[in-house]
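With one protein chain held back, the other chains of the complex are shown just where they sit.
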Amino acid sequence: MMKRRIALISTGGTIEKTYDELSGVLSSHVSVLDVMIHSLELRGLDIQRVALMNKDSLEMTPEDHTLIAETATRMARQHAGVVVVHGTDRLAASGERVVELGGVPASPIVFTGAMRPYELRSTDALQNLTEALLAVQLLTPGVYVAMHNQVLQFPGVVKDRERGTFVKP
Amino acid sequence: MMKRRIALISTGGTIEKTYDELSGVLSSHVSVLDVMIHSLELRGLDIQRVALMNKDSLEMTPEDHTLIAETATRMARQHAGVVVVHGTDRLAASGERVVELGGVPASPIVFTGAMRPYELRSTDALQNLTEALLAVQLLTPGVYVAMHNQVLQFPGVVKDRERGTFVKP
Amino acid sequence: MMKRRIALISTGGTIEKTYDELSGVLSSHVSVLDVMIHSLELRGLDIQRVALMNKDSLEMTPEDHTLIAETATRMARQHAGVVVVHGTDRLAASGERVVELGGVPASPIVFTGAMRPYELRSTDALQNLTEALLAVQLLTPGVYVAMHNQVLQFPGVVKDRERGTFVKP
Partner (left out) sequence: MMKRRIALISTGGTIEKTYDELSGVLSSHVSVLDVMIHSLELRGLDIQRVALMNKDSLEMTPEDHTLIAETATRMARQHAGVVVVHGTDRLAASGERVVELGGVPASPIVFTGAMRPYELRSTDALQNLTEALLAVQLLTPGVYVAMHNQVLQFPGVVKDRERGTFVKP
């Protein structure tokens, strides 16, 4: 069984907030994203971690969105797929930027994030990461968001703040 | 946004072992599968629960496999997809039976299960259910198993007991 | 084995913040305190729940502290002990008020609370409740706070905001 090689680009946001509890146990600091990846059984993928930035997405500049879009597009040429972990508030801006810059990428680019951090018992972070890591294997080349049991394709995806999820009106 | 209507057929196995802790809190008994479904944010699907049987798959008879296969095939005609929760030891037998009986079903039929029950902190049940509930939306009609971050298509899928997962040699 | 009959007075605070996740599963709303009590094995105690108020302790008035102190003192005469769940910011004010009003109560009165709510994986709520429910069985009549693996006796207990715990300087 050959594993697909994908890139996992982290940019910050709720899903990546520091996990203080474990860091006490661990000798070195381990990111929440690494703890989540370790808690999953990932037989289908060989993941290359790319720590691009660590920003609350509300603080992202247009340059940040362009950098994320360019990095994802470039990684899509070198991998079987790309997952981008992103703050949900400005996730759609980065997604649209990929479409503007590059049209259809060489392999699927799947954005994901979380409404409630991993520290909460009721977090959606693990569900969303699980979904993005599966969707990237099944989708055709394109730009998507995978969260809350649905996959939506850019352009035209927006965050529905009231319902706390993404929609394509 | 229209939700896809799918059937979720439960047949028993590790993933469905009773969750005693919660049942103490709850006035009525709630199945583990219901607890798991409630812990996920399911925006993409409208799920119809079908409690077909509750068996350790090692005790399934050929008639059980045929009943599961026939029910899944029939449900696939009436829904946008079918997820079957199944004990992993004989999951492949039911999957193969669907192919034998019906060829390509009217909509995707996705089997899933768990190696470690939900009661364990290290359970794979939530990951696998999450994956099956996403895969059923993205796959073309066919018979599959979704578990451990990979999707494999029947026929030809077998359980690799040593590695504790499914493979397609 | 006779169980000691104690009163558990709830007044609000971090430890009692609503547990939204479970309330989705449960038909009726169940307080976090009830969920915590159910998750413990309580063989030594027969607990009478008294929901006195539900306030962030920063909003408590002098009348609130007096009401809490009077209720705890009265309950101490009718029970083998009293546990008071209280917001930590003004917990010491209620504890001192018991001493001012009543001197030594008829049975031990043990205050407890939490710095991090039950919703967090890293919550201290269960530890502190566990400690208060054991301490109330072992202490002589008096007024105490039990939290973070230590028991301190009033008067003279204060919250150390920097270290996030109680001390007796």
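Which chain is which? They are A, B and C, in the order written, and residues in each are numbered from 1.
The definition used in the following text is that a contact is a pair of C-beta atoms (placed from the backbone, for glycine too) under 8 Å apart; a residue touches a chain by one contact, two chains touch by 3 or more.
Computed from a predicted model, the values in this text were never measured in an experiment.
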Residue among C:Asn54, C:Gln78 or C:Gln150 touching the omitted chain: C:Gln150
Residue by residue, what part of chain B touches the chain that was omitted? 20-21, 118-122
Residue-wise, where is chain C in contact with the chain that is not depicted? 1, 39-45, 122, 124, 126-127, 130-131, 133-135, 137-139, 146, 148-151, 165, 167-168
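Please note the rule applied: only the chains that are shown with their structure count from here on.
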Chain A-chain C contact: same residues or different, taking over half shared as same? same
Suppose each chain is reduced to the average of its Cα coordinates; what separation in Å results between chain B and chain C? 44
How many Å are there between the centre of chain A and the centre of chain C, using C-alpha atoms for each centre? 42
Shared-interface residues of chain A (touching two or more other chains) are 122
